[in-house]
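Note that this complex is displayed minus one protein chain, with the remaining chains in position.
In this document, chain identifiers A, B and C correspond to the written order of the chains, with residue numbering beginning at 1 in each.
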Amino acid sequence: MKRIYLDHAATTPIDPQVYEVMTKILAEEYGNPSSIYSEGRSVKKYVETAREQIAKAINADIREIYFTGSGSEADNWAIKGIAMKNRAKGKHIITTQIEHHAILHTCEYLEKDGFEVTYLPVDEFGLISLDDLKAAIRKDTILVSIMFANNEIGTIEPIKEIGEIVKEKGVIFHTDAVQAFGNVPIDVKDLNVDLLSISAHKIYGPKGMGALFIRKGVLIDNLIHGGAQERKKRAGTENTAGIAAFGKAAELAVINLEENSKHLQTLRDMLIEGVMAKIPQVRLNGHPTKRLPGNVSFCFDYIEGESILLSLDLAGIAASSGSACTSGSLDPSHVLLAIGLPAGVAHGSLRLTIGKHTSQEDIEYVIEQLVVIIERLRKMSPIDVNCPIDDAVFEDAGHHH
Amino acid sequence: MKRIYLDHAATTPIDPQVYEVMTKILAEEYGNPSSIYSEGRSVKKYVETAREQIAKAINADIREIYFTGSGSEADNWAIKGIAMKNRAKGKHIITTQIEHHAILHTCEYLEKDGFEVTYLPVDEFGLISLDDLKAAIRKDTILVSIMFANNEIGTIEPIKEIGEIVKEKGVIFHTDAVQAFGNVPIDVKDLNVDLLSISAHKIYGPKGMGALFIRKGVLIDNLIHGGAQERKKRAGTENTAGIAAFGKAAELAVINLEENSKHLQTLRDMLIEGVMAKIPQVRLNGHPTKRLPGNVSFCFDYIEGESILLSLDLAGIAASSGSACTSGSLDPSHVLLAIGLPAGVAHGSLRLTIGKHTSQEDIEYVIEQLVVIIERLRKMSPIDVNCPIDDAVFEDAGHHH
Amino acid sequence: MDYTDKVMENFQNPKHVGELSDANGVGQVGSPACGDIMKIFLKIDDDGIIQDASFKTFGCGAAIASSSMATDMIIGMNIEEAAKLKNSEVVEALGGLPNEKIHCSVLAAEAIQAAIDDYKKGATA
Partner (left out) sequence: MDYTDKVMENFQNPKHVGELSDANGVGQVGSPACGDIMKIFLKIDDDGIIQDASFKTFGCGAAIASSSMATDMIIGMNIEEAAKLKNSEVVEALGGLPNEKIHCSVLAAEAIQAAIDDYKKGATA
């Protein structure tokens, strides 16, 4: 059966050009870039080319790019590294309720260590309020971390405005741009961000490869101590093949950004309109326009997300409910709760994220299948519009959890 | 010119079978293993197969293997994770003076945070003393971390005896086995180690891929917080291709361990004997017998290491002086200083590490070239046996550093 | 999420879906906040034998498969037997469930008990 992959926010297939770079390094360039002999010098060039490609993609200086082993590592490094470096100055951090777990769980960990964290709420579309932010900044605030674009509902936060507010207060500003990178233009000079996390596998690069942009002059503790790699800021023999591949992927992403995002957006809007027109009792999560070009997030009333996913999978369609990293979890998505959905509704979420190889026919097929699947599952459900369930009542009965 | 690669302790070329596994995953299995649809389930199998391969290679349970982004990350995680988890119990850590920087710099970082670290000395061969260890363990000691085998001088520590001492005192025992893994048999059940770090690129696997063995029941804080990957202990979308490749590399390493190490040892002894016989004023660093099968480490009096490396490189031979990660550094190796060499002598070190593809002819060629190179550099040197330099005198003059 | 073929079969083609119009025992457990609601309908004859059973379920694949399997298992049992149906028997019949999904089988057993209780109370009789 033909498969239709609509989970590009979870991960993307590797681009053939990226694959070529990566396998070339794997096969031919096995040197350690820290070594002074020719095998080392030769592979070091690829690492530095990649650093240039990444720097160029976000308008940074090459000395501001540090490679990491994932987007999560970049996030952890940014938060913990800034927190530890500045703990004498203050122990207050501001973030949002809708961050990725790499940020949220890191902040929770710091809370145990005496840090205080403000989790800004968001409105029904997933946007933070700039007034909330201003009000939250205190004398002892050392870091503001607000994601560029949300991985579940696709909402794009007003990063430039946030950056201005934060800069004015002299606080350090980090943004998790793992989902935004390659999908919306990013210019760190224009945006006033001090640190920015990205990940290769979201832009048709390999998994296990990320980077952290650290503005020159911003002091940060290391997360991984050891050898002198990455200008002594991130130890460990460089993942040379992964780095070179990430560089190539970033280059391609930026070259094709406009064209690609137009393509994604067209299909996205087609999918949203098709589903909203043909299926009753469905909500679009996230902002109608300030959203990632490839992100579609729905909640279907009266049914549960996993059964939709399984049904789609059987129809040849790969999609997700909430984020991939928590799909083993039973809790409803913290993002959907933060935008105000009741837990019962949040369980019925479906995220479809479009990629550069997705076609119009794919979208048409998905809409067709969804109509059938949703109807079938709703018929199986004990709740419906005539017999809705009062969450509060049943919450008491929820003794299994 | 034919190249002879003798820096296998820095990194190894990827094995063709490992390459095959890795490129297959890269090209065909792009799913996110946390996803429930078929692309995700399919790649998850490769991840779990790799976990089994690694577990089997060190006689661990599959639930005791956690993948990381490097050996350095595994080391950092072990030290920081155990330290933070147990800080209420005590803040004393024991390690050695000859650890890899991934351990040493991590310990130094913890010292700034109020931990107390004992750095055990070593004898002239690089061995710690079990009596020193016993004497160092205190009531508030929470962790002992002693490397399995040293990366510079190849000395293998008495891990089993150490494990017994540490276990008896109820303290947690970590060993950095990055250099030992694949070169000497490792059985975590027999050895009484609680945590053990390994890295793929030292055993003909990819760079940017490591693992930490954590014995069941040993509680540890996360180093990288976020998603639920690795049984909630190490966040970040899995480096699926790297993991599968690491598994394959570990399997091959263990299958061929005996044969391989015999091969390495034969060439090692040939190289040591040849050089010692043909070049005057040379010392073998490390233990004569308790050493890694592929490790050769010399100090040549009166000349400096980098000029040896450059000369070897010009003759087609890749080698190292000290460890690769610090080769940008001007400081003499902390390991050579720890075994009692004066700084002036430590600067003249050369490490040659043999691999499975190294041949007898390679070794003969290297000996031949070394004879010429050492003689040439010595002729250029202002110091010699008749005109040795008193370090102390010149240390005062060393105003550049 | 590794479901057995049996689970997938019961998810894809669940048996006994829907409401029994002549049910004389109905039980419902779970909550939408937890992500599962199971409603079981029983038609019990005068000898206490379950003549027919059906379900409506809001929940994941395992919840639907457990509902299908459990209703299928109890048809023909008398209510004493059915009330004692253990969740582990449902799991076994399904060829296993992932750890984090075991609670779905628990839910099915509880829904059956609730329906039997309901029958005994004569609430829907």
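Heads up, the rule we're going with is that a contact is a pair of C-beta atoms (placed from the backbone, for glycine too) under 8 Å apart; a residue touches a chain by one contact, two chains touch by 3 or more.
What you are looking at is a predicted structure, and each value in this text was computed from that prediction instead of being measured.
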Item to check | Sole residue of B:13, B:154, B:332 or B:355 that reaches the chain not shown, by the stated touch rule | outcome: B:332
Checklist entry - Out of B:303, B:319 or B:354, which is the one that touches the chain we can't see? => result B:303
Checklist outcome for this item: Touch with the missing chain holds, among B:1, B:88 or B:380, for B:380
Item to check | Positions on subunit B where the hidden chain makes contact | outcome: 302-307, 310, 314, 327-330, 332, 342-345, 347, 379-383, 389, 391, 394-395, 397-398, 400-401
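Following the convention adopted for this analysis, only the chains that are shown with their structure count from here on.
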Item to check | Centroid distance [mean C-alpha coordinates] between subunit C and subunit A, Å | outcome: 39
Item to check | Junction residues of subunit A, two or more chains touched | outcome: 306, 310, 327-329
Checklist entry - In subunit C, which residues are in touch with two or more of the other chains? => result 1
